[in-house]
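Once you've had a glance at the structure underneath, I'll fire off some questions.
Apart from one protein chain that is not included, each protein chain of the complex appears where it belongs.
Going in written order, the chains are labelled A, B and C, and every chain counts its residues from 1.
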């Protein structure tokens, strides 16, 4: 039999992965939310996770049972004991099998027998493991928060943390009965508990990772002979303060914890951070190239691609004297910061990796319009074209009838634009018009698109160009 | 002669480092704010930067002349030409030498002659370089924004960008006179301009990094024979829109740009970001150990050290359901995020490296008090001690007369604390009391200190302990 | 015009990339062997390398002209001047165009005129560059080793380094005539030489990266007026010792340098190193898995895959007390060294990355044979099967009639194997037999193959198994 204990120091919490050497099927018991560790371990051991279960509804950490079962394509097994108050709310929708006292789970040569051991919680189960390849007797028990090394799971949590007034004495008596029943098992039984020293689920958990029933008979205060009344008094006394968040955890784990979809910290951070920043109204500069921005951008961000003109447009569009943020590929962050500092834009308050845009829930795209499409729409008078190049460029030649507002002045002259017509941004080659589109969208306009290829493409497709004056002295560029 | 051109693509801007091979002295002309590049290059070439200067007051980037002179221990040289309006405001305080037409700077075998070439700006200088080790004639000129490859520096910027109404025609005439004077120099003179193609300081700058006077006579439109009036008209026509930030830059560079103290992006980011976050009232968790926190912390942050109890205290103290931030060593960020996600604290909105605390302007420290000091103050009734352990721990033994509020309840029971007396936080060993101190300080209390060593130290020093009840069953820990 | 100078400090050598801004065609002059730098630079500048050429047959570095032309899909241009002794031997096979005095190369608006300037070498060319977008006069010249800043290319190399007795005076006179002809060009002409200070191709090269003809007239000793005889004496006097390898370089560059196929150091190293190690007879352990080894291995290496049995087989097969080598993925090197040191195999003399096998010229593969194929061949008595498992495993069941030599004893019992028949290695699952095959191949046997799936597959396909004794007490595995 393959036996793996996964211990989390931060939670003082143990999960177990148990598998059959022959059939390579495995069960995971009490997984926490870092589900990748179980999947990775099973893979290294050449095992297939066939079942996922837990001893009880945890109060001290978010359960990973549902997510692991999903991610591993495994059967989810949940306690069906404990009465109506303590039913898993998501059991049905998860296709879970409900476990009851006496049930047996089979994984090749390994069998796991279910024992109902209420006390710490009403629905609590203990799992007795037999490796039929070596003997027909159980060799160990996953006891969850029922029996610890040197202690038992506290029966007062529901009352003290979850507010179930009056429940703790009854729970203590349940615990006593569960213990009495468990003591009938043989001395050699290994005990694999759900917590180690440091957990608030008991008052005197030992440091040893595991024990045996025979040894606990000798060494565990709670297993010593005493009357039920004395046991109840003793087990309720001196328990540590239950952390305030236990009630919250309990509810989450009963009603169905969120799945994380991987333990990927950057996504977690980026999503929350970017949206909270944008809500705050701060300036956010997206330094990706125009095509990437147009394909997927976060409303509110202005696009200034990191190319040779970056400093110039940043100088035009980023406010001096108050904090702003950038979206950049991490590898280019140094270049961005340098280019900004060169022109005195020092109030960079933070940055987001470009991955933040990929995970943003409310990302959008900017319509791109071709010269042919524009020509057709202009003919129907259905669109207002804004030439965002400089005045002298405009004078040197422009599309017939277009408005000229240089991109750097767009924000201050936004009132000149009609709000009731589609706007098309246009420049020489399509670079500045992309910036312009992002500026208008960030300012709250909606029907904005960008002309691909700009005037250059317009001319090369043979369309008319109006000219206001003769060529300027100076070498053509 | 050693000759180095440093070109910044983001600004289309060139700086020059010129040095004597024999004496190893060098001059830097037109440095931008990334001053480390000049220092690094001089070091690689075995040169000492003896002087730093610039051709004129730049409008398109923040000058690095003052900072570089300071950092390199070099003499700062600034234009003394241009009249009273265009004097550097920081010249005196920087101990700068003012340069005038005809001045000569000597660096070993290399001499640099100063020529006043107004037009682009009134104070503009051009530097003629002679390498006396090879010949007594000048071999090249650093022309700044006077002569470019294929163009000249626009004389309309002061009027168009800096708002000096009516100045541009006079400036164009000055420029013509500067050109006429420059044309007297020999054809072989190399021309090393201050900008390349893409700069908004001219209208038709060429892509070649440098040219010669003889070639520019043939190829540069602005050097071709024409009347002064025609020149004035031509040079003012067709200039690109000056970016709005040019006026701002101009003022900064005249009045004295901030020194960055190194081009260190993390510090820039951290400082602005952390202070803006704290101002917003968001929860910030500082995960450094208690000693580091006590020594230097940022007001508003709560200290939950990343150790085995991190998840527990985070569960107690971090608000569920709204964004919060952490301060962490980058190497530990994964562990922090994991420990938080295990208990469902997913709304991590951002993080700060612990370096942010080091650069924070308003950092403070928490007074630490020893058992001996506390005993003395308690005797004088001058202090209120708060035991922040759990109730059952308190019952098992505590300092005489202390209040007991478990750290997890401190915030909701803050009203029970006196506001007019010094508060001392105390626990078993000093860990929880450190957290408690940070919680009170973040809640606006001020006179809060922490008992080093807690009850354990108190007892071991032989002080009295009150006990409320007998020991609890369960193995001692 | 786009102008890029690439300077190599190690060679004090300059290459040039010149291109048309409009057509985006470029030429590279005097590339060295690090051809990726030119390709990369062209890509960054959006240029297509249309032509590659060189001023002359270099003596001080390996030319990259042929390789660059090939890699960039460019036309190779080579000097057709210089007489029969100095013709490029590979011109025809490379499809090169031969250049002669007066030829013109056109790249959009840029033209490059060819001028024959013998002296340093008989075939030496100088390239005069005109940018017709700005003027019709040449603006600069790539002078190679003809005119340097402050010096001229030495005419004595062929005699002193390449052993052409009696050639240097004639060459000096040729040089003088080339200079006289060159002096007719205008003062403003920029001079872009092929070497800087530190080169042994002249005696007094200056540190300036470039100069102008007008300035060199004043400052270059070799251009000063003097009689031809005086010039010849002066130019031959005081030249530095030509490095011994110049003759070798000269021959290589004339006859056709090897192409590197990328400047990839690991391949260079790995190939030479691995083959020299194997030639020396040292033990080489290939730690890749059996499938990768079988697919491609280097003769002489023994395959011990890095898995749980690695230490065991290393203990069996690696000689104690003398140096040995390993082939390993770099990421696994630590694990390999650790596993070896645990069993006292400390004499690890070196390692090769697994990439060394990929580039090895003489790699082979091991035939893999299926159970079906083996059954057919056994029936025809055409093969000798060697069961390389332990004796007790063999006793517990084996293929009918096979020899049993445990893999650990194979080397010492190699004489028991027939040399005239094909050998098939077989074990339980195919792992040990793969090691066995590598051992026999490394010992000089040739007709060795490996049974896929071993006895397990043989049995599961329903073939007969002989048994020697009853099952051993102990749990089945």
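Details
Here, a residue touches a chain if its C-beta (ideal position, glycine included) is under 8 Å from a C-beta of that chain, and two chains touch if they have at least 3 such contacts.
Since the structure is predicted, the reported quantities are computational estimates derived from the model, not experimental observations.
The residue touching the chain not shown here, chosen from C:165, C:184, C:244 or C:415, is C:244.
When you scan C:104, C:342 or C:376 for touch with the missing chain, the hit is C:342. When you scan C:8, C:45, C:101 or C:447 for touch with the missing chain, the hit is C:8.
Only one residue from A:21, A:329, A:373 or A:447 touches the chain missing from this view: A:21. Contact between chain A and the unshown chain involves residues 1-3, 21, 131, 134-135, 137, 139, 150, 186-190, 206-215, 217-219. Interface residues of chain C facing the missing partner chain: 8-12, 32-34, 60-62, 150-151, 197-198, 200, 203-204, 206, 219, 221-222, 234, 237-241, 243-246, 248-249, 252, 257-258, 260, 263, 265, 268-269, 272-273, 276, 280, 308-312, 315-316, 320, 323, 333-335, 337-339, 341-344, 346-351, 390-393, 395-396, 406, 408-409, 472-477.
Here is the rule we go by: only the chains that are shown with their structure count from here on.
For this pair, chain A with chain C, the centres built from the Cα atoms lie 47 Å apart.
If you average the Cα atoms of chain A and of chain B, the two centres end up 34 Å apart. The set of chain C residues that touch two or more partner chains comprises 134.
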